[in-house]
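Then we have subunit A:
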Amino acid sequence: MAHASTLEPLASPHRLTMLEGVDEGVNTCVHCGLCLSYCPTYSELGTEMDSPRGRIFLIASLAEGRIALTDSVVSHLSLCLDCRACESVCPSGVPYGRLIEAAKAEIERQRPGGPLRRLFRWVNFDLLLPRPRLLGLAASALRLYQRSGLQRLVRATGLLRLLPGTLSAWEALLPELPPWGGGTLPEHVPARGAVRARVGFVEGCVQRVVFGAHNQASVRLLARSGAEVRIPREAACCGALHAHAGERQRARALARKMIEVFERASVEAIIVNAAGCGAHMKAYGHLLRDDAVYHARAERFAAKVRDLSEYLAQRPPVGALGRLPLTVTYHDPCHLVHGQKVRVQARQLLQAVPGLQLVELKEADWCCGSAGIYNLTQPEMAGRLLERKVNHLLATGAEAVVTANPGCIIQLALGLRARGSAMKVLHLGEVLDEAYRRGGVGEG
Partner candidate 1 sequence: MATLTESRKNTLRRAIQAIVGKSAVVSDPEELLVYESDGLTLFRALADFVVFPTSTEQVAALVRLANQEGLPFVARGAGTGLSGGCLPAEGGLVISLSRMTRIVEVDYDNQLAVVEPGLVNLHLSWAVGPRGYYYAPDPSSQQACTIGGNIANNSGGPHTLKYGVTTNHVLGLEVVLPDGEVVWLGGKMRDPQGYDLVGIFVGSEGTFGIATKIVVRLLRKPQAVKTILAVFDEIEKASEAVSAIIGRGLVPAALEMIDQVTIQAVEDAFGCGYPRDAAAALLIELDGLAAGIDAQAERVGAACVEAGAREVRTAKDEAERQLLWKGRKSAFGAYGRVSPAYLVMDGVIPRTKLPYVLRRVNEIVAAANLRVGNVFHAGDGNLHPNILYDPRRPGEEERVVQAGAEILKVCAEVGGSISGEHGIGLEKMDYMPFIFSPADLATMHRVKEAFNPRGLCNPGKIFPTKKSCVEVGPAYRAHPIEEQGLAQRF
Partner candidate 2 sequence: MQPALLDKVRGIVGSEYVLTGVELSPYVLEGRTPEAAVFPGSVEEVSHVLALASEAGVAVTPWGGGTKISIGAPPTRLGIVLGLRRLNRLLEHEPGDLTATAQGGITLEALQAALGARGQWFSLDPAFGREATLGGILAANASGPRRHLYGTARDLLIGVAVVSADGAVVRGGGKVVKNVAGYDLPKLYIGSFGTLGVIVEATVKLRPLPDDDRLVLAGFERLKDCGQAVRLVLTSDLIPSAVDLLDGEALRGLGLAAGAGVGGALLLGFDGMREQVKWQCEEAKRVVSEAGPVEHRVLEAYAREETWRLVREVGRRAFADPAAVLQLAVLPTQVTEVVEQAGVVAQRNGLKAAFAAHAAVGVVTAVLADGGDSAQPVIATLREWRELVRAAGGHAVLERAPLAVKEQVAVWEPPGAAFRIMERIKAQLDPKGVLNPGRFVGGI
């Protein structure tokens, strides 16, 4: 009468060898389920395979060999945003981000996907992202594409439907790029006034090309805070996108390069204004835990990493804040609030600006659907989450939404544009920089 049965253990060839170190992580989960209602995908779908507890259970079952990496298992694990909202509420302290990245790496190892998808990944992850100059070139081509009217033509003809799903998603996400010449930052920016610190600044790959203005604003703020800023040209890409997508080897290589570059720069803090990069770099120690040469160096590097808001909250820029009469709301980037537990700093900095009114956003710390390249790989779920986010944004009645991550900025702008909203999407650095500029003291 044994109706209920558990699955038989799988034969050993199916057991996952690459699920490194997940044992400890999955055993920390006591199955309490407190994470469920904070998971955006569970919230949308109501299916526990798409909840943190469920995914941990799947990963555990994979590791134990109870199940194989079937299509459905892959689909549930791939649907995870890796936003790590669950980590913020997990009483047991399950290192969820590490588990899901290990699982995604395993998926990537076992099933690298179809040829077009592979090509797309190769172009982005191997070719463009680590090579700023090439990425810049690609961006120029993109600009040409946008300005030439070709984009309109392609969109109008429905040519996109012929592209594989992820490529058409990529196209829709293209930001309206600023005209060329946003300017490259010099490798060395002196402090304004007395030198109080020497810091490094990570330009980022996407950030550098697409949002050069944010970087310039950020560096001006750092200089105002008395920091002498080093911006090493070879610091290309931190590898965060690669890690989230399961491209572990590539991610490790990029991390090692970052470590070397900033060791040479000898700085006391490494500042980054892209939340995804920051969270990833703070976890270099774990990424390189098995690397005898780099592990300790990675830990030292990680200890120096600060988000821009985190740093400025501790060392506020010198000078008067000008009046900025603007009603804004703040969207917490997942990898800042959940990945780095940086929640209050940006709000405090904004609230200090005279004339600026900060309205709290419902579900401010929920993922907007951007999630690295998630909006490319899972366009449908990304769209649902974006819709939810935009509804909340519009409900605030704010003139602008402030955030601190390039992926979020692109995603939010896209969502607002689609709804015909005039709400601006601003980087925290831009807002603060503008406020200090208006403060006007010694602006040069």
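Odds and ends about this structure:
What we mean here is this: a contact is a pair of C-beta atoms (placed from the backbone, for glycine too) under 8 Å apart; a residue touches a chain by one contact, two chains touch by 3 or more; residues count from 1.
Candidate selection criterion: all candidates are chains of the complex that A comes from, given by their letters.
Note that the structure is predicted; figures quoted are calculated from it, not measured.
Note on subunit A: across 1 or 2, the candidate touching it in the complex is 1; the others do not touch it there. Touching candidate 1 in their complex are the following residues of subunit A: 1-7, 27-38, 42, 46-49, 53-54, 57-58, 61, 66-68, 70, 72-73, 76, 89-94.
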